[in-house]
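Heads up: the structure comes next, in C-alpha cells.
Missing here is one protein chain; the remaining ones are kept as they sit in the complex.
What follows is chain A.
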C-alpha cells in the first residue's frame, strides 16, 4: 500500500477528529444544562430532559443521524452534512454525559456541602466552588470513556455523506482492491487516537489538584 493512500486516510482522520472533538465539547456544554434540569426537584422540569435522554440513549445512533439528516431539510434548514453529523453526535453524547454528570452531582458527599453551608456559602457559591469541581473529578473517567466511544461512533457519520476514516478506507478499498491493508490502516489510526485520548485522560486525572477520589 502506497504512502499516498495512507496519507488520504490520515486526511480523512482529520474529519473524524474534528467532528468528534466538536461534538464532545458541545455535548458537554449541553449536558451541564441537562444535568442541572435532571437534578431539579420539580417533576415538570425533569420530564422533558428525561424524555430527551431516553430517546437518544434508546435509538441507534445510525437511525438518529439519518433522521436528523432528513429532518433538517424537511423543516426548511439546508445545512451542510457536517453540521448534521455534529448535531447528531452532539445530541447523542449529551444524553450520555448528562447522565454521568447527574450521577457525579448526586455523589458529592453531603458533608462537603454542609461544611460550605456552615461557612456561609450561598447556593450559587456552593454550586460553583464545591459541587462543580468535585462532580467533574468524579465523572472525569467516564467522560474520557465517552470521548472514546464518540470517536469510534463517528465512523457512522459516513451515512450523511462525510468521508471520514472509515468511509475513506471503504472507498479506497473498492477502487484499489487492497481492503486488508486499508482497513488495518484505518484500525491502526483509530487505535492510536483512542490510546492518545486515554493517555491524555490519565495524565489529566493525575494532574488534577487533590487527585480524583
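Note that in this section a contact is a pair of C-beta atoms (placed from the backbone, for glycine too) under 8 Å apart; a residue touches a chain by one contact, two chains touch by 3 or more; residues count from 1.
Here is the rule we use: contacts and distances are computed from a predicted model.
Its UniProt record calls the unshown chain "Amino acid ABC transporter ATP-binding protein", which is the correct pick from "Cytochrome bc1 complex cytochrome b subunit", "Sarcosine oxidase subunit beta", "Amino acid ABC transporter ATP-binding protein" or "Anti-sigma regulatory factor (Ser/Thr protein kinase)". Of the listed positions A:119, A:180 or A:207, the one in contact with the omitted chain in the full complex is A:119. By the touch criterion stated above, the residues of chain A touching the omitted chain are 109, 111-112, 114-122, 125, 129-130, 133-134, 137, 208-211, 213.
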